[in-house]
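Only one protein chain is missing; all other protein chains are in place.
And now, chain A:
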Amino acid sequence: MEAELKDMWNDLESLKHSLTDPSLRGPVDKLQLHVERLTNLSKSVPVRRSKVKDMSAEVVDSNPYSRLMALQRMGIVENYERIREFSVAIVGIGGVGSVAAEMLTRCGIGRLLLYDYDKVELANMNRLFFRPEQVGMTKTDAAVQTLADINPDVVLESYTFNITTVQGFETFMSSLRNKSFSPTKEGSGVDLVLSCVDNYEARMAVNQACNELNQTWMESGVSEDAVSGHIQLLIPGETACFACAPPLVVASGIDERTLKREGVCAASLPTTMGVVAGLLVQNTLKFLLKFGHVSPYLGYNSLKDYFPTMEMRPNPQCSNVACLERQKEFIIAKPARDAAAMAKMEAEALTVEEIPLHADNEWNISVVDEVEIETVGATSSDALPEGLVRELPNADESQHPPPAEPAAPSLDDLEDLKRQLEALNS
């Protein structure tokens, strides 16, 4: 095609020169311009780029990673290329999950596991990522189609089932355990799970799986009125799990009807979802590539542009058994953790040369020991940042649940009960 167009252009060029009447050159020039445009168009026909073996920092237009590798030169990330070793699972490929998947794909993540059982609908088009021609495809297939084109280096796995059913949950767990991508990795087969789902049941299922696998994960959400959202880091045993704090309506006993208007379908905005996806993936990159401060919780209130942050400790009375086990393990591992932190501090202290920073100290400025500040901080950490109020009583104040009555020994047989119900059904 390109050669044909070039020949055409050359023919027009020779025609132009052979013309004796200069007034005819104008239309020929115009024709040549059209041919040039067609040539450019033919070049932009989608071509899949080939896979890249190593991430290069070379600054050329054809290098898809030059701007990312520049993070190393700028001193932000120590070793960006490590990103190719990481696996991230994204549960829920909706308004937040799909955008997060695209961001990680463009960043050159090693492997993405995508979970969703829904199909793309026209009603999704007010959000980013999916295109109208993908309507009817499963969200996982449509996502793989787009993401594989954007970056063929990423290993993409799509899982199309409901993780809240017993069978779906088992498949979900085994896919997270699968270590074929990096057999030497400790723990599960993924480095991080991102929950981008839109309902309580699915969040509880992700929470259950991550607590059982001792898998760090991040939760994200956008409010039903589309004007606020949040992200949260959950490290089993170390931070609060999703079941540690019951939902607001359950804990506070307020009338749930004041919280939700009946018959209103949930609103959504591409902006809020894009912001939350951005916050989520930024936190993910900081967590994986070890730079900056990884936020334990970050809220986003778009009406006031308010971003509250806070930390949540696990609930010692959490209803999730696996969470309690992880909490126990975390407490047992405390001495080892302290020793490691101490060793690290000492190693850092050794590298600092002991010379007085200032020869004179006219104003008697003294530096207070950091340890002291920390203990002061710990006692006042119950204070919430401005703009937040507690809805729940302190864990120590809440009354212990009454001791369970000894269950009456059940003498009846399950099959017998089944028959009784069937008899009533007939």
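Assume a contact is a pair of C-beta atoms (placed from the backbone, for glycine too) under 8 Å apart; a residue touches a chain by one contact, two chains touch by 3 or more; residues count from 1.
Just so we're on the same page, contacts and distances are computed from a predicted model.
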{"item": "\"Pyruvate dehydrogenase E1 component subunit alpha\", \"Ubiquitin-fold modifier-conjugating enzyme 1\", \"Ribosomal RNA-processing protein 42\" or \"GPI mannosyltransferase 1\" - which is the UniProt name of the missing chain", "value": "\"Ubiquitin-fold modifier-conjugating enzyme 1\""}
{"item": "Residue in contact with the excluded chain [from A:Asp29, A:Glu58 or A:Glu201]", "value": "A:Glu201"}
{"item": "Residue, one of A:Ser87, A:Thr140, A:Thr164 or A:Asn283, that touches the chain absent here", "value": "A:Thr164"}
{"item": "Interface with the unshown chain - residue positions in chain A", "value": "118, 163-166, 168-169, 200-201, 204-205, 207-208, 243, 246-247, 249-250, 253, 256-257, 260, 262-263, 265, 319-320, 404-405, 407, 410, 412, 414, 417-418, 420-422, 424-425"}
